[in-house]
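What you see is the complex with one protein chain gone and the rest in place.
By letter and in written order, the chains are A and B; residue numbering begins at 1 in each of them.
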Amino acid sequence: MRNDTILLEHGSGGRASRRLVEELLVPYLKNQVLERLDDHAEIEFEGTRLAFTTDSFVVDPIFFPGGDIGKLAVNGTVNDLAMGGAKPLFLSAGLILEEGLPVADLKRIMHSMAEATEKAKVHIVTGDTKVVAHGAADKIFINTAGVGLIPKGVALSGHRGEVGDRVLISGPIGEHGIAVMAQRSGLDFVASCKSDTAPLADLVAQMLNAYQGIHSLRDPTRGGLAATLNELAEQSRIRIEVEESAIPITESVESACELLGLDPLHLANEGVLVALVPAEGADLVLNAMRNHPLGHKAQIIGEVYSKKLPAVILRTQIGGKRVLAVPTGVQLPRIC
Amino acid sequence: MRFLHEFRDPQAAEVLVRRIRKVADSLGEIRFMEVCGTHTMSIYRYGIRRLLPPNIRILSGPGCPVCVTPNAFLDRAIALARLPNVTIATFGDMMRVPGSTSSLEREQARGCDIRVVYSPIDALRIAAQEQHRRLVFLGVGFETTAPALAATLLEARRTKVKNFSILSAAKVIPPAMQALLKDGPLRLSGFLCPGHVSTIIGSRPYEPLVNEHGIPCVIAGFEPLDILYGFLMLLEQVSEHRAEVEIAYRRAVRPEGNPKAKRVLKEVFIECDAQWRGIGRIEGSGLALPNTLEAHDASLIEVEVEPTYEVPGCICGLVLSGQRTPFECDLFAKECTPETPQGACMVSAEGTCAAAYCYGRIEEE
Partner (left out) sequence: MCLAVPMKVISIDDDHATCVIGGVEREVRLSLLPEVHVGEYVIVHAGYAIQILNEKEAQETLQLFADFQGDIGETG
């Protein structure tokens, strides 16, 4: 750790976040389950495999096109469980409220969480609420933890990538990132982007139904597709090559990125997943995705080429090649 | 997105590359320099270097206004940020640039009021809305940005937003290009000239490079086809033993540039000498505010600035003047990474070193 204070960058999902976790947090809490650093923990318990995960939500603004912090909190944890192949069952919700938060806003968020749990077919069975003085939190922070059951035969992990695996993505990138950025003052642009926040457990179930041998699933949240592909490359020690022109992206997101000088590969997604699938199962999984409402724009975007030095290479739109690096810093609009 | 997608067509790219290879084939070693951070980025982003034949070397010059901004400017901005009633507004590019001991990002973490905006107009709006705050806009940029700064200042004066001021680090690029040629033995075969700077200044300012130094100049846009076409035109000049200023980016650049923008610049800014990080003082390369605009000149705000400290071993200057590549710096990818930048070349999104680190290090197996 090179800094003496925590910076925003440490939470942005890129290089600094990884260093914080790997160099400061994990060393204190050492254990084999944690050290796998998947988005979920897998615990074997009397013949049953449980998936267990936690996530905190501090998004600002708390209301944005397509959702709010409550919906995000439910879907985010459901998705972390889903990435482990688990059927999400029960969630907890811890609320930290800033003094002065309008009750109407809290009601809106609770309503949203209720809707999201219904859609995701989970229940929030326990919770906690704290209120802190004005200024000690930003309106509302939510932590959700979740448990789910992993069916027999399913073994998903970031460590399982193999040469020949195809890289699949379920939908267009950057929707959530742009939807949130459009709300920020000082940027003042109008785009029709809505957050793509959605529960992916059902999509995952369909994918596993079609082909149980999927190696890895990951949802590219903070840090975007670039961060996620690099995590998978690191965990499995693989070289992944991705075709830029195959990555689905909507015109709105692409244009907003051009305008602000943002890289869509670094933007957060909340309703998209990436899969590493052995070649023999790739088309089966792709079809299953395309037959699901949350995967109808799914694409095969790349392949795992070797298993030595972890790297993610992008074949560019015009046929060039370049490294797709782990994002650094917080995504900020640029003029340069 | 019209006028963008068409200039990214892969088939046209392939054709341009083949044509480039054909022309370059009979020529020896070719060294072209681009002097615009956006060109640096675009070349890396699209993987253009590896498409070009091996006898063409592309050097990156001092075209990133963030990279060439000296520590002293950052230190002054930070000192201002620490004043109780000051709000700093800045382009996002400046947030992570290291000053002597801190950065705007760190100061924001410590509670200073620092806000990222997309346009100086957004900063003016904040100033108008928060009249109890003194708003200082960090005016970093070349001739593409300077007119926007100038126009915003004129609007501030016209609408009497007294609490709006600019700390100018604005620079002009042709003197720097000249200075590069006076210094080391760069042996350049040509300059790829900055497309949007040229939108403002036109093609005439590059003529001394041709007339006094015989170096071919082609003004190019930023899409991959624009860049490839620019290189092709440069190669054709070299192959035909010509040295001229040509415009490849004809949809956006006219020989006379943008006369109205040039007038606005002249109305607001005065020419001054400027310090370029790593290169030193270049005569007539800076833009400063005149006495008539002192009410909006943040450089006149009294504040104590810490002594400047430059990192030893950092060869940003040599990288910025194209004499070394990032890979030749001892600190590159070791102490100096995008996460822990030692110099501006690494921290700016368009910095030569940042681009090399993030996009350029492909290890073949």
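Please note the rule applied: a contact is a pair of C-beta atoms (placed from the backbone, for glycine too) under 8 Å apart; a residue touches a chain by one contact, two chains touch by 3 or more.
Bear in mind the structure is a predicted one, so any value in this text is a computation, not a measurement.
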> Touching the left-out chain: which of B:A148, B:L209, B:I282 or B:V347?
Replying inline: B:A148
> So which of B:A261, B:A274 or B:L287 would be touching the chain we can't see?
Replying inline: B:A261
> Among A:A86, A:A120, A:V154 or A:A256, which residue is in contact with the omitted chain in the full complex?
Replying inline: A:A256
> Which of these, B:R45, B:R106, B:R134 or B:H196, touches the one chain of the complex that we don't see?
Replying inline: B:H196
> With respect to the chain omitted from the figure, which of A:A155, A:A191 or A:L284 is a touching residue?
Replying inline: A:A191
>> Please output the residues of subunit B touching the missing chain, sorted low to high.
In response: 1-4, 6-7, 9, 11-12, 15-16, 18-19, 36-39, 63-66, 91, 118-122, 141-142, 144-145, 147-148, 151, 154-155, 194-197, 199-200, 222, 225, 229, 248, 250-254, 258, 260-261, 264, 350
> Can you list where subunit A touches the absent chain?
Replying inline: 188-192, 251-252, 254-256, 258-259, 261, 334-336
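Operating definition for what follows: only the chains that are shown with their structure count from here on.
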>> I'd like the Å distance between the centres of subunit A and subunit B, where a centre is the mean of that chain's Cα atoms.
In response: 34
> Can you list the residues on subunit B that touch subunit A in the complex?
Replying inline: 1, 4, 8-10, 13-14, 37-38, 41, 44-51, 64-66, 89, 91-93, 95-96, 105-106, 108-110, 115-118, 122, 126, 141, 145, 224-225, 337-340, 348-350, 357-363, 365
> Within the complex, which stretch of subunit A touches subunit B?
Replying inline: 2, 5-9, 15-16, 19, 186-189, 239, 245, 251, 254-255, 258, 260-261, 306, 308-309, 311, 313-323, 325, 328-329, 332-336
